[in-house]
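One protein chain is absent from this view; the other protein chains keep their places.
All chains are identified by letter, namely A, B and C, in their written order; residue positions are counted from 1 within each chain.
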Amino acid sequence: MNGNTPVLEIKGLRIALPKGADRPYALDGLDLTVNPGEIVCLVGESGSGKSLTAGAIMRLLPEPHVHVADGAIRFEGEDLLALSEARMKAIRGDRIAQIFQEPMTALNPQKSVGWQLDEVLRLHTELGKSDRKARVIEMLERVKIPDPASAYNAYPHQISGGQRQRVMIAMALSLSPRLIIADEPTTALDVTTQLEILRLIRELQEQDGAGVLFITHDFGVVAEIADKVAVLCKGELVEQGPAQQILNRPQHSYTQALIAAIPALTPPAPRDFTGAPVVLEAKGLVKTFAARGGMFSGKRKAVKAVSDLSFVLRRGETLGVVGESGSGKTTVSRIVTRLLESDTGSVTVEGTDLLACSPRELRRMRQYIQMVFQDPMASLNPRKRVEALIAQGPIVHGVDPKEARERARKLLELVELSPAAASRFPHEFSGGQRQRIGIARALAMEPRVIVADEPVSALDVSVQAQVLKLLGDLRDRLDLSLLFVTHDLRVAAQLCDRLIVMQKGEIVETGVTAEIFADPQHPYTRKLLDSIPGRGWTPPVIRPDAA
Amino acid sequence: EDAPKHGGTAIIHMASEQRALNPALRASTGVYNITGKIMEPLIDKSYDGYEPVLATEWSTSDDGKHITVKLREGVKWHDGEPFTCADVSFSAMELWKKLLNYSSTLQQNLDSVDCTDDFTAVFNYSKPMPLSLFVAAMPDLGHPVAKHLYEGTDILKNPYNTAPVGTGPFKFVEYERGQYVMAERNPDYWRGEEFPYLDRIVWRFIRDKSAAAAALESGEVHESGFNGVSMSDIERLSKDERFEVGTMGYENNVAHSTVEFNHRNPIMADLKVRQAMYHGLDIDYAIKTIMRGFAKPGRGPVPSAGGANYTDQVTTYDYDPELAMKMLDEAGYPVKDDGFRFHLRHRPAPWGEYTQLWGEYYAQAMREIGIDVEILTNDAPGFLNGVYRDYDFDTANGWHQFRSDPAVSTMVWLRSGAPAGTPWSNQFGWQSDEMDTMIDEAQAELDPEKRAADYHAIQAKSMDEIPVIFAIEHPFISVTSTKLKNHHNTPRWNSSSWYDLWLDE
Amino acid sequence: MTLLTTELPKPEPHRAVLLWRRFARNRAALLGLVIFVVVLIMAATAGLIEPTDPLRRAGVPLTKPFVDWATPLGTDQLGRDILASLFYGARISLLVGVLATLLSIGIGVVIGAVSGYFGGWIDDVLMRTTEAFQTIPNFVLLLALVAILGSSIEYITVAIAIVSWTAPARMVRAEFMSLRGREFVDAARNLGVSNTAIIFREILPNALPPIVVYASVIMALSILLESALAFLGLGDPNHASWGNMIGQGRAVLRSDWYCAAIPGTAIILTVLSFSLLGEGLNDALNPRQKK
Partner (left out) sequence: MTLHLPPILTYALRRLVQAVPVIVLIMIGTFLLLKLAPGDTVDALVGDMGGADAAYIARLRTEYGLDQPVWVQLWLYMVKLVQFDFGWSFVYEESVATILLERLGTTLMLMATSLSIAFTVGCFLGAFAARRAYSLTDNVISTVGLVFYATPSFFLSLMMILLFSVQLGWLPVGGIKTVAGFYTGWDHVVDVARHLIMPTAALSLIYLSFYLRLMRASVLEVADLDFVRTARAKGAGETRLMVHHIMRNALLPVITLLGMQFSTVLGGSVVVETIFSLPGLGQLAYQSVIQRDMNMLMGIIFLCAIIVVVVNFLTDLLYARLDSRIELA
């Protein structure tokens, strides 16, 4: 193979969207080159056209609604757009392979891991059955799956998320493709797993010398893995260049703004709350879920989601709860707001034990402790207008409906939304705007405590930054206390005064954020901190006038 | 006509399934239709009069309290045991008197049956029993069972009730419930080697009338009796030369289509209203459309097939809606603001297509003369309860079969005193001591001529006072494949033994 | 270019407009709508252009269609005008369909909602009851109910509702089980909204689309059930219903086929229209199956 021909060369690619879409072209004039042995990161916010680019290369766009309108895609010099479908089928999976974002859904739940890996070989090679099996096992070994022989027979649901993503990678790499397209392959994974997977991709790619088109929205990941970066904004390529250059000296204002929005890993200066009154005190919370067994087994293995958890939250303070997926963070937040009944323990707010309240008392108490949810779309009733959503709480608590609606409009202003938003439905907003509606709804109750469960994890970085800033501002202005649940340590670092680090339902470490970041005590905390993608890279401070 | 051929299987359509196959336990045409070929009565009816079957002679004592019946000798049950007087005596006392519907009333005064010898039975009554009534009842209510199979058993649960053993020309073979009953030739039949002609008879249960018509047309069944297919198909098939369609053979099974009044309702108790309603019914139209012409207007409780007991010298009510409305006005029921004189709740009997149509026609006709009729549809138990037990109706319609003698059939419509819940009885709240006396006298009258005169009087009175409207009398209709020969040659042919039926195939 | 997206995206067209667009994409559904509208018009105009009483004798019995212009579609066995019956029948069929559907959906929604929302023993009890109802063959249960209540059109409607509520109940329960875990429900609970309000104001409106689609199924089934009852002679003869017309027309099927065929076609078309409408609604209300 000629080392000089790029594996992938995209020229003036333009992808048309159906009529009535928000813009005529999902992608407008993309130029991109991926050379052998090179990892090119395609970065951009949600909806910028990253996935469609991948689809266009694989020729798997949902045609005819979305189709390539113009441009050329050359794979090792061959024009992919001109190939017959049969030819294309032969190339897919063999010479171009793709890794998808969601390892849970990207594998067929009804077929064993081995079968699905085997399928690639069956489709593209003439190998016999036993040869194929040997190859599959070998691949599973390469992606470092423990006990490949038993993984061969396992079904996707029987292995962990990280392992599933390894299987996807094994599948993509089993025929040593020249081009690997990875569409957000680590977004759905825990930080610790993410790092392992990123390393694995890098390692395998170096061995085979393939070109990688790596799609991500996370500059941390870019810093971790990219050789070259291309930045997309609403379908337009705004900037392209070597990773170091883009990361540290972004030229385009959009890139600059994106990078500026990334939370720095330096926690705020510690504030002192020792004198402040305690607004919420949790004591001895325990929650055990009777996990459902298999259909016929009848076995019920209990999962201890939270065991003996206690903490206090003081007026004006932000307490972060961090930990890996499944460590019990959400469970804590739901117990504290009594959306979930805890097994034992107490949560004292305003001198009353929330967990011991009668349903009637509880409804009264709810005004003191409010929540902001993770998914801004899912947490807003799609059938209700914004005004009604915000005014609902106060109305339930006896405020005159007219007045409540009046107040709702004021709150919209407070969260920086135009009052025109009041009469719209949630789906008519962008993600960040929806989350602000969610915040307004919580604020409408004039609570003492706001519990926020991953309030920004579903948002783009730039939007994330705005929402975090808004939350911080409101906290300070209204003297609120915040219980802030997140898996993202960058986010935690930006907002939290103190942290609780959770692992498997238990607190492994707690303390002032800055101290934990500077000197983590528990090995688990250390591992978490080490796994933050791009931790070695400090986003450059971009002067405001550059924007 | 050709000489009869031996052999072949006749397949007969049955529209409903009676399940019990013992005519000594259940008096019903559905039962006779099958078991008539397997079990025989003492006496049957032919177009020439009463015909000896298992009985050869009958006579009565002067006081009418002892009836002597000579039995046929040399008759064998299908299991080979001889038929004797013991069987008759046992059947009469244990089944006919105790267990057989209708017969229990008839035989309520039967004290004992003595066997003077193996082939002479003497029926002893405590009150006079007219011989003509006894004889007229025998074809339907005079089937003996084999004593040796029933004695000492729980008669109602005896397995032979659904696997009958008789003396008839055909022996029971099998009963596939919901499908068919099969019987085969009895080689030892008492009428001699010659009979019967057929090898086999199969009764097929086909509930759906359209499917039954289709089965006739496709040659899957040979005969459908008792209006087993819809009137329109009957009319259609009557023009098809593969079939013979007619009312022959049902002279003993004539039915009346009735309109019944609940006399507890003061409006219905008003004779003038009833007369007006009679005038409002276009009987000829109904005969033409609903019955397709296979019927006659009714003339009271005895149908024209009732022989000497019948008369047409009675009051009749012509179709005259103007007159009807005038009479209703006079009776004090003028048309009110809602456009009606009064409202009636009507229960049509769920006995199939034509009682339903009748009900609807009745409602339609009443509306023409300003009476609003709401039809309440129910299934059979619901209907019987609503009419005969709860009296929850204003009018009803249905039909009632005439069983060769008025005393054992239609008189119950006029005689008062039946306990609540007795279907097909005078449960309409109409009570006339005079009528009761007339009925009782007619029943006990031993002289046939006087008896006939009594019934003529009853008929006339019922047409004057109209306790119920015997609107139409209609025999049943059969559709028969022309391949069947010697069919419908007795007045109760479907219930008879068919020993002379043959198949030309 | 600013990253601060405070300005609102341009408002979307009204929901109804969107629904209509999605609905209209399905040509079969449009056909369904057209038939449905025709039936509606027939039901609405019954009695206007036709004689007032469809049960009245209007002409010579069994007049064939297109022979006598007083009775354009002919007459049945009792001389009743088939066209008039057809129009009135549309009214009865729709009435039975709509009322039975509303009733059964009503029962189904309450039971399914309570069961799905509360779960636990309430769910157990209600679901066992639902299963019990489902285990009895629905048509047999219908017959038993009609045997008890009698065959008046009101009771038939109620009986049809009683045998039809289980499927919507299960569906509503499934919807509620998935919706009750959604964050907006937590949000409402967190605001102190009462259970009743959560069930009926928060969750139910979101669970409605599949219910609406299913309503078309029940509607279709109701009409078929009514006609099957009439076939067995258990219809209400006080009203001209299509079922009754077929039930009686069947007796003259071989000689005067139009008596059954005309109402039969009406039933087929109407039921078809409901089903097609349902498909269209499904496409419109369930944007996941887009295109």
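The criterion applied here is as follows: contacts are C-beta pairs under 8 Å (C-beta built on N, C-alpha and C of every residue); 3 or more make two chains touch, one makes a residue touch a chain.
From a predicted model like this one, the values you see are computed outputs, not experimental measurements.
Engineer: For the unseen chain, which displayed partners does it touch in the full complex?
Structural biologist: The undisplayed chain, in the complete complex, is in contact with A, B, C.
Engineer: So which of B:V165, B:I206 or B:L344 would be touching the chain we can't see?
Structural biologist: Considering all chains, including the one not shown, the answer is B:I206.
Engineer: Which residue from A:P109, A:G128 or A:G398 sits in contact with the chain not drawn here?
Structural biologist: Touches the omitted chain: A:P109.
Engineer: Touching the absent chain in the whole complex: find that residue among B:L131, B:A308, B:A418 or B:A457.
Structural biologist: B:A418
Engineer: Would you write out the residues of subunit C that touch the absent chain, in ascending order?
Structural biologist: Within subunit C, the residues that touch the unshown chain are 25-28, 128-129, 131-132, 134-145, 147-148, 220, 224, 227-228, 231-232, 246, 250, 253-254, 260, 264, 267-272, 275-276, 279, 282, 288-289, 291.
Engineer: On subunit A, where is the contact patch with the chain that was removed from view?
Structural biologist: 58, 60, 89-94, 97-98, 100, 102, 105-112, 119-120, 123-124, 155, 157, 168, 171, 294-298
Engineer: Going by the touch rule given at the top, which residues of subunit B touch the chain that is not shown?
Structural biologist: Residues of subunit B in touch with the missing chain: 9, 11, 16, 18-20, 26-31, 99-102, 104-105, 156-157, 161-162, 176-180, 182, 200, 202, 204-208, 210-211, 214-215, 217-218, 220, 378-386, 390, 400-401, 418-419, 421-425.
The rule we apply is simple: only the chains that are shown with their structure count from here on.
Engineer: Name the chain with the Cα centroid closest to the overall protein Cα centroid.
Structural biologist: C
Engineer: Using mean CA coordinates as chain centres, what's the subunit A-subunit C distance in Å?
Structural biologist: Their C-alpha centroids are separated by 44 Å.
Engineer: Rounded to a whole Å, what is the gap between the Cα centroids of subunit A and subunit B?
Structural biologist: 86
Engineer: In the complex, go through subunit A and note every residue touching subunit C.
Structural biologist: Within the complex, subunit A touches subunit C at residues 22, 65, 233, 253-254, 257-258, 261, 334, 337, 339, 362-364, 366-367, 370-371, 373-375, 378-383, 392-393, 396-397, 416-418, 420-421, 424-425, 427-430, 432-433, 438, 441, 445, 462-463, 466.
Engineer: Could you please specify the touching residues of subunit C with respect to subunit B in the complex?
Structural biologist: So the residues of subunit C in touch with subunit B come to 53, 55-57, 61-62, 77-80, 147, 150-152, 233-238, 248, 250-256.
Engineer: Tell me, which parts of subunit B touch subunit C in their complex?
Structural biologist: Where subunit B meets subunit C, its residues are 209-210, 213, 230-233, 235-236, 289-290, 348, 350, 352-353, 356-357, 359-361, 363-364, 367-368, 374-379, 381-382.
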